[in-house]
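Note that one protein chain is taken out, while the other chains of the complex remain in position.
A, B and C are the chain letters, set down in written order, and residue numbers restart from 1 in every chain.
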Amino acid sequence: MSAQFGVYMAGIVTIALYSYLIGDNALFKFAEHLYVGSAAGHAITMGYINIRDLGWTPLVSKGQLSMLIPLILGLCLYSRFTTKYIWVSRYAIAVTIGIGTGVSLRGMPSAQILSQLQASMVIKNVNDFLAILGTIGVILYFLFIYGQNPVTKGFSRIGRWVMMITFGVGFGTSTFSMVARGTGAVTAILRMFGLVK
Amino acid sequence: MRREVPAIVLAFVGLVMIAETFLNIPAVASLSRDIKNWGIIIGGFALALGSANLARFHAVRIARKNKEWYNSVALLASMAVFALAGVTIGPKAASYSFYYNNFLAPMNTTLQGMTVFFVGSAAYRAFTVRNSEAAILLLTALIVILSSIPLGEQLWSQIPVISKWIQDVPNLSGQRGIIITSAVGSMAIGLRVLLGLERAHFGGE
Amino acid sequence: MTQFMEKLQNIDRRILFVLIFLAMAYPLVKPFTLPMAITQEVMSLYDFIEKLGPNDIVIVAPDYSPAYAPTVGGACEAIFVHLMRRGAKVVFASFERDGPMMAENVIASATPAGKKYGVDYVNMGFRAGGEGAVASALQDFPTAFPKDFQGTPVKDLPIVQNLKSAKDISLGILFSTGGYAGGGWVRQLVQPYGKPFAACVTGMMGPAHIPYYQAKQLIGLVVDMKGGAEYETLIKRPSGSLAGMGAQTLAQLLIVLYMIIANVTYFTLKKERVRTR
Partner (left out) sequence: MLFPTKTLSFTVMIIFCGLIYYSLSTAKRGKELPKVRRIPALEAIDEAIGRATELGAPVHFSPGRGGLIDEEAGQVLASFQFLSYIARQCAKYKTKLIATICDPMVFPVAEEVVRQAYITEGMPEQFTPEIVRYLSNDQMAYCTAVLGVFQRERPAANFMIGGWYAETMLIAEGAAVIGAMQVGGTARLFQLPYMVVSCDYTLLGEEVFAGGAYLGKDPVQLGCLAGQDLCKIVSSVIIAVGVVTRLLGWNYFYDVIGKMGK
């Protein structure tokens, strides 16, 4: 497998997928299915390595019987393929959602609320004052039930403007990253034609 | 029962995660560590589960000889090749990484790169000043884009200054507001999940 | 005039696509370099790494996919080179599926001569589970990563002998293009262990990370290809990020032009409609 062959393969699949920009066509469809298939195969590989290194090996070589729990829970997920035993998979779902909820909930108040509140309290100049107004405006914009009075409505109007500025900044800075990613793909095509190294 | 017991398991796991942070008990810490490890292993099974779902869907399409069934064959074949190679020779093997780098990676890159074309057409199609809010959004985006390329500064020396101000003052406060409120929102849903009031994830009987 | 404006408004999008393609392709074939101003967020990370030495272990999480190599990959290479020059120990540990492959690529293209695998740097592979996996690795590293990506057990890798938990590291650097992002590491590394943390993120995530930087939860923030180009300038090792800046400039300009045309046509036609009403 020469490097040159790789360059051609990369260039051809890139062109096949970009043909979508002209319109749906057989080449794109074929590439789409190959892509989805190989990504699924790669996912199996990565899943397998995780299961082998963290679950199977400790169980078999070190006799860690507790590893039977996740291995069985993981297998339970496959009860989805039957209609009768679907409920078995709920235990695996429960453990995953439990971890996700717990891990994000425990850090949420301090890392995402209080430290941000504290950071908003500093006033050194007019800008800081404006920033505080904006933050409170955005917070009050998201009142849904209480506080439907002119004062909060005024704040939430400011909040909406501030958010539009925020989105404008987001759009502006992210075109950067999109062009950067675009150069990656364009390079693959140019390389096939020997235009860049 | 088939929903209640999983709900209790869920609440228990969630509480262990929280307790680990706030209580200095070695037993809780080690249990929490084990459970998180289990989560990683279950995640591995879920990755393969997705692929199994896909395989089933396309196997049916082939069996029924649906339109363009041959594309489904290509899908299953490429899945089998990657999975078999990964499991037998491993992803570190030269041939696996060759196909990864020259086949899977460029396709991923291509699609990611396609966003720039779409952003261009969105700018052309949708980025018009329809009302005052759209005007603010557009103007901000223009200033930020211009400030990030050398030409902007030559156009008007104040552009980078204004852009920096926009990013550090209104943008900062907007981001802060959204971080805080979203945290409140996900705390609330987290609480409902732990209390077993939210059970969509367990589905019906 | 109206006819022309209408034509312009309903232009075939394929023409727009071709122009964008050319705007990116031309500077890649005929590169030109532009002067780079260094932002404070990048400078502070550089300064921090300048103070590191051979006793410092740095965990680097290359959590990006190949498509993002042009955005944060350049910064990853540059920072890796800088850490190697300082003699610090680099432990790659990924929490996104493609991470180990990205670490391999960075190691292959940027390792300075004389640095040894397993002694100066190591690629520990990938662990699934998102933020939960990050928390567990930081709490007990050898359990979460018992082997490296090649399958060598921890006991044969001198570099990770003393790495038991996040308490043993001097710095954590995340390269993220989505997912739990910097916030997750702030929750799992900065808040519980008080360790310094820096993030390299995409342009769209950059603004959302500024509050963390301002609140001093991040010691440095490198944003996208531009941040990478700045870092390459700082360590005087021009590479991919700097080379891509020409394409950036032209493509961005084209997008600005699109926005202007869109509004010009929109307003002319709107005026026209008002007049003929």
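As a convention for this text, contacts are C-beta pairs under 8 Å (C-beta built on N, C-alpha and C of every residue); 3 or more make two chains touch, one makes a residue touch a chain.
Here the structure is a predicted model, which means the values were calculated and not measured.
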Neighbouring displayed chains - absent chain, whole complex: A, B, C
Looking at the full complex, which residue from A:Met9, A:Leu54, A:Leu73 or A:Leu140 touches the chain that isn't shown here? A:Leu140
Given the contact definition stated above, which residue among B:Arg33, B:Lys92 or B:His201 touches the chain not shown here? B:His201
What does the interface between subunit C and the hidden chain look like in terms of residue numbers? 13, 65, 67, 129-132, 177-180, 183-184, 191, 202, 204-205, 208
For subunit B, enumerate the residues touching the unshown chain of the complex. 18, 21-25, 39, 43, 46-47, 49-51, 53-54, 57, 107-108, 111-112, 114-115, 118-119, 121-122, 125-127, 137, 175, 178-182, 184-193, 195, 197-198, 200-204
Contact residues on subunit A toward the hidden chain run 17, 20, 24, 28-29, 31-32, 35-36, 39-40, 42-43, 77, 80, 86, 89, 93, 96-97, 99-101, 104-106, 108-111, 113-118, 120-123, 132, 135-136, 139-140, 142-148, 163-164, 167-168, 170-171, 174, 178
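We take it that only the chains that are shown with their structure count from here on.
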Centroid spacing, where centroids are CA-atom means, of subunit A and subunit B in whole angstrom: 2
For subunit C, residues contacting two or more additional chains: 17, 20-21, 24, 66-69, 127-130, 132, 135, 183, 207-208, 211, 214, 226, 248, 251-252, 255
Can you list the subunit B residues in contact with two or more other chains? 21, 36-37, 39-40, 43-44, 47, 91, 100-101, 104-106, 109-113, 116-117, 119, 138, 141-142, 145, 148, 167-168, 171-172, 175-176, 179
Touching residues of subunit C toward subunit A in the complex: what are they? 14, 17, 20-21, 24-25, 28-29, 66-71, 97, 125-132, 135, 146-147, 183, 186-188, 190-191, 202-204, 206-208, 211, 214-215, 217, 223-226, 244, 247-248, 251-252, 255
Within the complex, subunit C is touched by subunit A residues 21-22, 42-43, 46-47, 49-50, 53-54, 57-58, 99-100, 103-104, 106-108, 110-112, 115-116, 118-119, 166, 169-170, 173-184, 186-187, 189-190, 195-196
Subunit B-touching residues of subunit C, taken from the complex the two chains share: 11, 13, 16-17, 20-21, 24, 34-35, 65-69, 100-101, 104-105, 127-130, 132-133, 135-136, 139-140, 143-144, 149-151, 183, 192, 207-208, 210-211, 214, 226, 248-249, 251-256, 258-259, 261-263, 266-267
